[in-house]
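Note that this complex is displayed minus one protein chain, with the remaining chains in position.
Entry: subunit A
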Amino acid sequence: VADCCNPVSKMAGADGDDSLYPIAVLIDELRNEDVQLRLNSIKKLSTIALALGVERTRTELLPFLTDTIYDEDEVLLALAEQLGNFTMLVGGPEYVHCLLPPLESLATVEETVVRDKAVESLRKISQEHSPVDLEVHFEPLVKRLASGDWFTSRTSACGLFSVCYPRVSSTVKAEIRQHFRTLCSDDTPMVRRAAASKLGEFAKVLELDYVKSDIISLFTALASDEQDSVRLLAVEACVSIATLLPQEDLETLVMPTLRQAAEDKSWRVRYMVADKFSELQKAVGPEITKNDLVPAFQNLLKDCEAEVRAAAANKVKEFCENLPEDNREQIIMTHILPCVKELVSDTNQHVKSALASVIMGLSTILGKDNTIEHLLPLFLAQLKDECPEVRLNIISNLDCVNEVIGIRQLSQSLLPAIVELAEDAKWRVRLAIIEYMPLLAGQLGVEFFDEKLNTLCMAWLIDHVYAIREAATCNLMKLVEKFGAEWAQNTIVPKVLGMANDPNYLHRMTTLFCINALSEACGQEITTKQMLPVVLKMSNDQVANVRFNVAKSLQKIGPVLDSNALQTEVKPVLEKLATDTDMDVKYFAQEAISVLALA
């Protein structure tokens, strides 16, 4: 019956294609000695299934795949992925359970990526099962996996409970809960880790009573596991569980465990608490935040392990932002700010730079007066930090402060910091500061820029690292977009064009790159009158690299020029370059001629 309703198989019959592609040939392909060919075949498994039609896919192809699942992990991975999209190819949801046997085998494989993919596909097709099929076919599979001998199948089972739980009868639900409980106290830490990482997800589909009775005890047990790799996963689950419970239950059911985690002897667990702090804060609500999380956060900011302090420092802004508004300012000023002040002179640069990336955000929360009195000294201290990353992070967030107190307060200290970064020995640092230049220019205004920063921007054009010269070129374009063509004509263009006479051919080429970048922003007038003559003159350069870049530049600026200049000035030069002795020059000249339609 299903076949008749399915146009795919009907067509296979009508075209008489079935006999053309005997399964033996296809299976031969899947067995090819060359892994790459096997892999290609598996990736086109849907094509094979299509050729076979739904019935033969079910009766021949799937059994073959189920039986021969000993292959390279790469092939298995592709297979696991394919099977997740196979529902229509086996005849629709009615037959989707046919896909379970091969996926079940794949879910027991050792290699984690294969197993994870198999579980992902199983989760996907579970949704296509009818409630009856789910109980008859899917749930037994989950049970088999959950009680498998080797840890791999039990690990996979952990990810499948939550997808079938909501759609099965209450008896089966009880069984599922029991299985999950068993896996949470499994002998192997791998399985306990898998269970712990799915605890939150499973809690979400459980009825509230069972969350309180079952999940909480599992959560408490996992959070005090002997292995820190298990305990830290319980912290993640804590967020979901706390969200599910009514406020009045949090204190007794969740908080003892959370407090314990925040003071765990393993820094990995404390790190996890710090890392999830904003989520935890939202989940437990304002009252508990005030009483418990504030002191916990203070401790994390003062933790003995730099790793933990850095994670907590990253959360400073978010944490402060989400504090209850009624006494937010008071909490920040008396409890958080003193810790922040200490972090500014931390011994570890990761901690300082984590703080520098968020600290400016505090100014919006605390307002103008507090910012000037309390935060500004910290910003200034960080702007002078020995670690360039710290300074960069401060500079990259200037806009937050600008809104609150205006940038002038900072500009005195800003300038030396920028200059120092601009001349840093590490080119990546120089690159980073260049990228903030347009932002800075916008914040500081044109006069300040011309006076203090313009020289820097021009100096980068002759940096000895190409990436810097390239970024500097791009920077000029953005500045012109900001300050306008007239500004460009007065301040930038003359300097750029002056470099066309530099003895170093790399600098001469930079002129061309700048022209490429600036012509559009500067407009037809400046391009035709000022830039074009320089480009044309450079077509006589003795270095071939410069000459073929002239050809490229002409191609690039051609559309900006007026047609008269194109015909009378550009065309003859390109024609001459097209007969150059150097083959690259010829090539690019010809390319330009054809793109600009000058032939």
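One rule holds in what follows: a residue touches a chain if its C-beta (ideal position, glycine included) is under 8 Å from a C-beta of that chain, and two chains touch if they have at least 3 such contacts; residues count from 1.
The working rule: contacts and distances are computed from a predicted model.
Colleague: Look at the options "General transcription factor IIH subunit 4", "GPI-anchor transamidase", "Serine/threonine protein phosphatase 2A regulatory subunit" or "Proteasome maturation protein" and return the one that UniProt uses as the protein name of the missing chain.
Modeller: Choosing among "General transcription factor IIH subunit 4", "GPI-anchor transamidase", "Serine/threonine protein phosphatase 2A regulatory subunit" or "Proteasome maturation protein", the correct UniProt name is "Serine/threonine protein phosphatase 2A regulatory subunit".
Colleague: Of the residues A:Ile27, A:Met88 or A:Leu598, I need the one that contacts the missing chain.
Modeller: If we include the chain that is not displayed, A:Met88 is the one touching it.
Colleague: Who touches the missing chain here, A:Glu94, A:Glu120 or A:Asp228?
Modeller: Answering carefully, the residue with contact to the hidden chain is A:Asp228.
Colleague: Who touches the missing chain here, A:Ile27, A:Met190 or A:Cys474?
Modeller: Answer from the full complex: A:Met190 touches the omitted chain.
Colleague: Give me the subunit A residues in contact with the hidden chain, please.
Modeller: Touch set of subunit A with respect to the missing chain: 6-8, 11, 15, 17, 20-21, 25, 29, 33, 37, 44, 46-48, 50-51, 72, 85-89, 110-112, 150-151, 188-190, 193, 226, 228-229, 265-268, 304-307.
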